[in-house]
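The other protein chains are all here in position, but one chain of the complex has been omitted.
Labels for the chains are A, B, C, D and E, by order of writing; each one numbers its residues from 1.
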Amino acid sequence: MKPWRSNQHRPLLTPMSIIAGRLSVQFGAHYLERQQGGRGVLLGGVPGVRPAHVAILGGGVVGTEAAKMAVGLGARVQLVDINVEQLGYLETLFGSRVELLYSSQPEIQRVVPDADLVVGAVLVPGRRPPTLVSRALVAQMRAGSVIVDVAVDQGGCIETMQPTSHSHPTYETEGVLHYGVPNMPGAVPWTATQALNNSTLPYVQQLAQHGLKALAMDESLAAGLNVRDGQLVHPAVQQVFPELAAPTKSAG
Amino acid sequence: MKPWRSNQHRPLLTPMSIIAGRLSVQFGAHYLERQQGGRGVLLGGVPGVRPAHVAILGGGVVGTEAAKMAVGLGARVQLVDINVEQLGYLETLFGSRVELLYSSQPEIQRVVPDADLVVGAVLVPGRRPPTLVSRALVAQMRAGSVIVDVAVDQGGCIETMQPTSHSHPTYETEGVLHYGVPNMPGAVPWTATQALNNSTLPYVQQLAQHGLKALAMDESLAAGLNVRDGQLVHPAVQQVFPELAAPTKSAG
Amino acid sequence: MKPWRSNQHRPLLTPMSIIAGRLSVQFGAHYLERQQGGRGVLLGGVPGVRPAHVAILGGGVVGTEAAKMAVGLGARVQLVDINVEQLGYLETLFGSRVELLYSSQPEIQRVVPDADLVVGAVLVPGRRPPTLVSRALVAQMRAGSVIVDVAVDQGGCIETMQPTSHSHPTYETEGVLHYGVPNMPGAVPWTATQALNNSTLPYVQQLAQHGLKALAMDESLAAGLNVRDGQLVHPAVQQVFPELAAPTKSAG
Amino acid sequence: MKPWRSNQHRPLLTPMSIIAGRLSVQFGAHYLERQQGGRGVLLGGVPGVRPAHVAILGGGVVGTEAAKMAVGLGARVQLVDINVEQLGYLETLFGSRVELLYSSQPEIQRVVPDADLVVGAVLVPGRRPPTLVSRALVAQMRAGSVIVDVAVDQGGCIETMQPTSHSHPTYETEGVLHYGVPNMPGAVPWTATQALNNSTLPYVQQLAQHGLKALAMDESLAAGLNVRDGQLVHPAVQQVFPELAAPTKSAG
Amino acid sequence: MKPWRSNQHRPLLTPMSIIAGRLSVQFGAHYLERQQGGRGVLLGGVPGVRPAHVAILGGGVVGTEAAKMAVGLGARVQLVDINVEQLGYLETLFGSRVELLYSSQPEIQRVVPDADLVVGAVLVPGRRPPTLVSRALVAQMRAGSVIVDVAVDQGGCIETMQPTSHSHPTYETEGVLHYGVPNMPGAVPWTATQALNNSTLPYVQQLAQHGLKALAMDESLAAGLNVRDGQLVHPAVQQVFPELAAPTKSAG
Partner (left out) sequence: MKPWRSNQHRPLLTPMSIIAGRLSVQFGAHYLERQQGGRGVLLGGVPGVRPAHVAILGGGVVGTEAAKMAVGLGARVQLVDINVEQLGYLETLFGSRVELLYSSQPEIQRVVPDADLVVGAVLVPGRRPPTLVSRALVAQMRAGSVIVDVAVDQGGCIETMQPTSHSHPTYETEGVLHYGVPNMPGAVPWTATQALNNSTLPYVQQLAQHGLKALAMDESLAAGLNVRDGQLVHPAVQQVFPELAAPTKSAG
């Protein structure tokens, strides 16, 4: 069983991914309301009326949490991912309550046009995710459908998606509402702040107890060091500001 | 909440309906195997591959039990019924695990062509059920799909369905396998016999203890009397054999 | 087991109650976001951070559906009702996933101040519901908490609640956001219209087939007649417009 | 928690194991029907009548999937395995819905004679599985019970089991029906083919993009090479055809 | 669907039945501990070791609640009842998690000797329940097994059961621990008192608001009147104290 794919190289971001995944469906449900410009569809339907159809692209932390919320609200849920083992893990989590589909262009072209809500949840650490949904495919969606892309700050996986802001969170293109706020967890700061605290506290405690020696004691803490003795030491940041880089690559 | 619609006027038949509903999906899964002439689809799919789509027409005892088995095997399940209250009850039973749709010709025409397995579960006590699925609609189904009609002995709700037998249980029409054995519970006599015993035993015990007086003590028992003093007394049977009827309608 | 309390005297309104109950939590989650003026709490929390606390007043159709959605989103849910049998029924539905409490002022005074979201779901057919939550109690809630009252058009059960509109859905009083749009299902017309169609269609079909005779065939249909031969015949409407009333009470 | 034991050294076979495990119960249910020579038992029984008893030998991928289906159809399920950690994992999956028993001869001798359906799911990679069920034990089963052995092509774990074929899938020995078709997934080629495609596609894409270099880039791909420059290079195949082996063991 | 059988003629006792049913398994688990004289079996077992087997006689309120707790603790649970409709209802509640068996002497003789814990939950309003388990059958149980009879104050359904007290709650007969405290809810007065309050409060409020007129307004309240104008008026109590009876049967 492939486990819950934590953002292994970015542990502090995992709680933010959980929050963003959960909010993506909350936002989607909201923008499907008629007054927000949506189709006027209730995610769970009512007995006798079809529930909304939610398509989730990507089955990592974000996609898994989005699927939990969509299931909890009673929607019909499909999730596509390129990793068969991860799909196997998700089946142990959701049983047959979520249709788990292998990601391919033909499959995406079957799934997206029929969806009321598409959640983009494709994250490729350190790289722009591939464009899975073209403008032509968006144009096939029903008018008033909604797309939420959680990875918009890294480019997103939807061709028509642009970053938006909490003050103007959506725009309409090809008849479809697009939600592309990069900092979703900012909507629930009470929850997000505590979650971040819980994840960072152990590192803060190490520093408070051991000072600089803590870097030697914990490799992952050392890897987070950006500036030492007035010079940039983090390789990724050095690349951006080469003139500030320390002469020797001391922490990597 | 509309309760589980028992065959109220035919209490002894309820366990047979339960068995038939459960077997309908077991038979359907079997005939979807390639060696039986079916499409070669596994009801529950595998992670990454779409599960089969089961459409159940009717949400009474038979349809409810069929839905339980289809859900248990991991299929995608849709159930249509004409009674909104019954659909509400089924939602308390299945949550959003089964799509519960109001029965109408447009809905049936959307649901049936996409189904791998159609279960006919429409029972109108004492009457022929309406034809919900026309030959033209059957012809739109994928080749190798399967139809099982539980009410075939009362005419069934599928235009192309004919009664078959346990020795030759299926035939193919319009590219679709048809299963129409009227006495489904005959496939599992160990279970069916005990179920019938449990339902009939209270009546047998009344007769054993009180003899003919039992008829006066229990209206429903009396209503089942067919022959008394050598003459037919049951109104429905009298209609068929008027020459054997008792002169006075003594029990009804 | 006390069944799902349908609006027995108003069957056509049951689907609207289902929709309103489900939307009450969707709206509540939305207004708890920081940008909407709420506390910035995610209903389901994240592992390690307390989930939001949802208090539902009333366990009929509206309250039951609100509880389903709140559970589905991962909140901690408490529901109070005055009917012990209904609470027993709800336990068969939710197990111990929802805390089911007998409604009393002391209990309400324990539950409400600790809630992030209060859903008013008290409906007394034809009467104004009792005021369960006083202004003083609202003032004890945390700043940025949210109240949604589904029965606001009949007076509601929250002292500080006033009807609002889809264009200006909320206002703030005592530091708490109040949502009081009377016609909630108007937010999801695609779903709501079909649900109403499904419930009214049988009556329309009776009229189409039998004309005025349908009134004689179905007592519940006859009870809905408002105007006959140019005169008001419905008792409740007659009371409002006595000058238009028919001389004889012909349909009641 | 011991994870889902994938066929780690044979990743492409995992989906086949899933399919075989699921089909084993579907076949078992079918052959328990009276017309197929079985006991005439419905797996899930009916309320008041004992469900069938399914005993699963082995708790790897095959046994886990068999248990899911048997649970889904309502049977009483017992599963034995020799690995305590795997049993612990299965409890997180099934809760107490499946009785999880440590494999020992005394336990197997208690479990098997009482079973209506025995599923052999013992796979020891590259070796013949041990014989867990002797002919004498089979003879203690009730007449008309069914045994399905998923590992029959590697010898199986049932003394009386012989390979059969899709055209003659069963035979009867000691009063018990034996099903021993080695290529079970052949019954559902639509599902099986897509599952295989999903698992093999990443390797095909590597070859298509990088040609022979792909072997250097992916150790697991290289390990699958059988013939290079006209000579056998795979050690296992070399053992079978030593005269065709390359002089140097280039890929292993 | 036969609903949850409330003690319809004794509504105030329903919460006491719920409590007694839940406690019966809590007591059973306790007395199965070695230090209490029991077999030393943990109800839920551990992965690899058989769970305890709980047999519940009777599927009304008491038996249903006992089954919930036994399932919650992970035991294997069988429940027998004489009412097929009630068994059908219990299946909607428990799915196949509880084996639901039709009550007959042969079935009871199969179930009881194999049980670690037998819960007697047979209540026949106003009558002594039948003896379902004879001394001979008790003697077949394993040494250190436990029997709890909830209806012991009405005679119980176990031949060897005698009423005991909270101070000496158990005794041993035929090697089996017997628990027969009539007033089980007395063990949890905090919970029981509030439950009784919730059930009786509506009647108290009627009396407080309307005084004696409340009797005329509510038939069920009037039926509970015992003494009026210094004379016994309740028929059942009159039978016991005929000399105190009112001359006319004023309230019945």
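In this text, a contact is a pair of C-beta atoms (placed from the backbone, for glycine too) under 8 Å apart; a residue touches a chain by one contact, two chains touch by 3 or more.
All values derive from a computational prediction rather than experimental measurement.
If you put the hidden chain back, the residue from D:V84, D:L201 or D:V237 that touches it is D:V84. Across the entire complex, the residue among C:G21, C:G44 or C:P169 in touch with the chain not shown is C:G44.
When the omitted chain is restored, the residue from C:I19, C:V41 or C:L87 that touches it is C:L87.
Listed here are the chain D residues that touch the chain not shown: 1, 3, 84-85, 88-89, 92, 102.
For chain E, the list of residues touching the undisplayed chain reads 15, 18-19, 22-23, 26, 29-30, 32-35, 39-49, 68-69, 71-74, 166-167, 186-192, 194-195, 198.
Residues of chain C that touch the chain left out of the display are 44, 47-51, 71, 74-76, 84, 87-88, 90-91, 95-97, 99-102.
The rule is simple: only the chains that are shown with their structure count from here on.
The chain pair with the larger count of C-beta pairs in contact, out of B-E and D-E, is D-E. With centres taken as mean Cα positions, chain D sits 34 Å from chain B. In this assembly, the C-alpha centroid of chain D lies 46 Å from the C-alpha centroid of chain E.
Residue positions 15, 18, 44, 47-49, 71, 74, 194, 198 of chain D are each in touch with at least two other chains.
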